[in-house]
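Pasting in a structure now, in structure tokens, and then I'll have a few things to ask.
Excluded from the complex is one protein chain; the other protein chains are retained at their positions.
Letters are used for the chains, namely A and B, taken in the order the chains are written, and counting of residues starts over at 1 for each.
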Amino acid sequence: MPNSNNPIITLLTDFGTQDYFVGAMKGVILSINPRARIVDITHEIPPQDIEAAAFNLLSVYKDFPAGTIHLGVVDPGVGSDRLAILIECATQFFVGPDNGLFSWICQREEKYSARQLTNKEFLREESSTTFHGRDVFAPVAAHVSSGRAPEEFGPVVQDIVSLKQLEPDINGDHIEGRIIHIDRYGNCITNLSPRHFGNQLGAGASLTVNRRNVVGFREFFSQAKPETDEGLFMILGSAGFVEIAAKNASAASILNARRGERVALALTSESKAAG
Amino acid sequence: MPNSNNPIITLLTDFGTQDYFVGAMKGVILSINPRARIVDITHEIPPQDIEAAAFNLLSVYKDFPAGTIHLGVVDPGVGSDRLAILIECATQFFVGPDNGLFSWICQREEKYSARQLTNKEFLREESSTTFHGRDVFAPVAAHVSSGRAPEEFGPVVQDIVSLKQLEPDINGDHIEGRIIHIDRYGNCITNLSPRHFGNQLGAGASLTVNRRNVVGFREFFSQAKPETDEGLFMILGSAGFVEIAAKNASAASILNARRGERVALALTSESKAAG
Partner (left out) sequence: MPNSNNPIITLLTDFGTQDYFVGAMKGVILSINPRARIVDITHEIPPQDIEAAAFNLLSVYKDFPAGTIHLGVVDPGVGSDRLAILIECATQFFVGPDNGLFSWICQREEKYSARQLTNKEFLREESSTTFHGRDVFAPVAAHVSSGRAPEEFGPVVQDIVSLKQLEPDINGDHIEGRIIHIDRYGNCITNLSPRHFGNQLGAGASLTVNRRNVVGFREFFSQAKPETDEGLFMILGSAGFVEIAAKNASAASILNARRGERVALALTSESKAAG
């Protein structure tokens, strides 16, 4: 259940902040539930980039208290027959289009339940075909924050749409990950976690991206070393994944890498022998 | 009256978010009324662009509950003899410079009353000549949210400054609108409403902008068709106006159009006959 005194609704969209879109959603929410506390996660998701939205929400939902309602609107299919859904997962709620935005969280948590948003009682009276953030998702989030039960919103959805799985490909010795996000500093966040490195997180392991090897591993950004020739190094990032960063530079530019780029993990022969 | 438990104050400015300006306004508001709930609409209005501010506020004010106080500060004349005003309109309040920012809302609602902000009791003690957002408008909005009556703030203003009227020019058969806003995706929002299209909103009508014709009309963005050769189509936008959009592209770039560009509406001969 949402905290009835301080129900938190987070917003994550690709709307930018220069138009009235975000303000409209907040007005709708506060008109329905004046007690709702609205927290912006980001509105700067690149337009229609569902994976960037999924990564950011994955990295942040656990920092919010039980009962938080996360409203995610990156919705290239708005107005089409894609479903609008409400998910209950990990004691929190997720409201948005059924296009994979929440799938990494559901995969990680393993248990979730989803409802299709069909009950018109909870939608804005005059609903547009272009702005479901305001007309569908914001009012539903506000009604959830007011304590309405998920089963009131519509029928169960058995399988939600999923993005490509978050986990790297593992074939025996061979682990191939990919860059799942590039942040504003040009740090390349991979989908490799410490457990993929065995006992070699701090030494021994190397990554190969676009034919370049990255070998140094730092404990914090301003640590003096080690680093690869071009200033590249690995670091365990705050989202729990290994990142490739560069000394006072954009690792993404040095690597000429984009989201989705493959990242091959190599462990030393010792480690392989041990494995 | 503002909701005394949860008075909402919205902010819309051209201050950007990289400097301390918006934070200063929020500090002033919360120092006067710690119960105020502050909602950012946008601070990314292009510098000194009163029409962009007017459009965004027009598109969003109805989504907020009665008693909401909208603080709008796009104020090229700050420090000059332009008036500072408080408007009561449509059960809401509007605070800002008298430069047309609120005029489209007042025209649409037809009834409003305005006061000049002259009572120094409600202004910041040390008032600058360059930052009335902090020194005049924020404290006034905070005092309104605390329940002070409009007549306390200063004398009645009979006529507020108005922007060019929002309505298109209609001469018999001929309807000529204009682009009143271009959003971050390059969608061109016109001042044409469904009622200007008679029964031809979904078919028959065409728009001419910069010698190009736009003929297709979609119900939602990802609909497969119809569209004009260059991928241009019409769509009814979430602000209630007809917009010109393009398939995965900026309509404004394709049309080489800027805000203010004329948009001629042509209906088919059938329709004219019917008319």
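In this section, a residue touches a chain if its C-beta (ideal position, glycine included) is under 8 Å from a C-beta of that chain, and two chains touch if they have at least 3 such contacts.
Worth saying up front: this structure is predicted, and the values here are computed from it rather than measured.
Which of B:19, B:151, B:169 or B:219 touches the hidden chain is settled by the complete complex: it is B:19.
Take chain A: the residues that touch the chain left off the picture are 3, 5-6, 8, 10, 12, 17, 37, 39-45, 56-57, 59-60, 63-65, 68, 183-185, 219-223, 235-239.
Contacts to the hidden chain, counted on chain B, fall at residues 15-24, 26-28, 30-31, 34-35, 38, 47, 76-80, 128-131, 134-135.
In the analysis below, only the chains that are shown with their structure count from here on.
A straight line joining the Cα centres of chain A and chain B is 33 Å long.
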